[in-house]
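With one protein chain held back, the other chains of the complex are shown just where they sit.
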Amino acid sequence: MKSMIEFAGRLDQVSAGMRWIRAVAHSAGLPAKQVNALDLALEEIVTNIIKYGYDDEAEHMIQIDFELSSTHAQLRVMDDAKPFNPLQVEKAQTLSSLEDVKIGGLGILLVREVMDVVEYSRDGDRNVLVMKTLREPDE
Amino acid sequence: MKSMIEFAGRLDQVSAGMRWIRAVAHSAGLPAKQVNALDLALEEIVTNIIKYGYDDEAEHMIQIDFELSSTHAQLRVMDDAKPFNPLQVEKAQTLSSLEDVKIGGLGILLVREVMDVVEYSRDGDRNVLVMKTLREPDE
Amino acid sequence: MQIQGVKENDIFFFSIMGRLDTQTYTDAEKQMMAWIEAGNTKMIGDLSDLEFISSAGLRVLLYAAKTLNQQGGKMVLFGVNDQVNEVFEVTGISNVIDITTSKDGAFSLFN
Partner (left out) sequence: MQIQGVKENDIFFFSIMGRLDTQTYTDAEKQMMAWIEAGNTKMIGDLSDLEFISSAGLRVLLYAAKTLNQQGGKMVLFGVNDQVNEVFEVTGISNVIDITTSKDGAFSLFN
């Protein structure tokens, strides 16, 4: 099974992406843990693109595709925002004391933790982020 | 907003299409009436392709895309089943007496009634069915 | 989809909840036919919690109504939502099966 969605890079569009991935991943027969992982990773990445990626006020589109194979489920997020490789962000420290907590910086950490594979590439003027979650052999 | 899904032409896959269109049409901000119309039309058409369209046991794929514009929401269903134009099916009579009812033949009627525009074309070895529902000006 | 039924005196009440579509109509049909084969001839169906119906779902209702009719019985439905109502109107189901707005209304059609 394959699916794709394209929507404007605006915060009011993010929930469309979440609803889409949940419907599609669930229909594909993935267990709740993986549906949640895909949902979470997508929310974090898409929100970041919209919050940090655009340098102008023009309308930008974000394109996402989902693919299910026998071994894994894959999300690919493509945006025309400025070049940004989340894998180069220094890995956030897990929290250790409430006084020292700086609020924020946990989104990319979460993506890397809940996804089994994350790969970044720049393709022309687009960021391409591929995220995979491996399927359990007994699914 | 745009979205696409592709799945195997098997009855156990139909609910994936329904979940997908509901999530996407709802996220696109369409009112319940139109979400239901798209859901219904898709179920009827996809089920028919699977029930009547294939002459062999091979695995076939069905591809569906959804597009929202300011004036309408559009579904396009593409299959590699045998040529079939639902617009050439003689329009079913609405039911008039319970004794004379022959069970069946209501699917295509429903599609034509709940959709504002239905267009068929054959593209190479594929059937292409475009269905539109017009948006209310005040949406 | 869920389907439930209970007999009250000589009338059999049933309700269908959720989606009645290609995925679910066979279960509903088996249950409806079992109730009819058990000898019920007067049936009232509560569709208040039926969210969505497609042509596969219509077949179940039509087939049951037609069978009851052949046996001198009858089926009355009530509580249809907008989606179900549109499907009933467009196909003409409402011409051949009695539809009422309330349970009382349905009940009165048997007296």
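All chains are identified by letter, namely A, B and C, in their written order; residue positions are counted from 1 within each chain.
The rule we apply is simple: a contact is a pair of C-beta atoms (placed from the backbone, for glycine too) under 8 Å apart; a residue touches a chain by one contact, two chains touch by 3 or more.
Small disclaimer: the values here were computed from a predicted structure and weren't measured.
Considering the complete complex, the chain that is not shown touches A. Of the candidate positions A:Met18, A:Met61 or A:Val128, contact with the hidden chain is made by A:Met18.
For subunit A, the residues in touch with the chain missing from this view are 11, 14-15, 18, 32-33, 36, 39-40, 43-44, 47, 92-99, 101, 103-104, 106-107, 109-110, 113-114.
Convention: only the chains that are shown with their structure count from here on.
Taking the mean of each chain's C-alpha atoms, the chain whose centre lies closest to the overall C-alpha mean is B.
Work out the mean CA point of subunit A and of subunit B, and you get 31 Å between them. Centre to centre, using the average C-alpha position, subunit B and subunit C are separated by 25 Å.
Put simply, the C-alpha centre of subunit A and that of subunit C have 45 angstrom between them.
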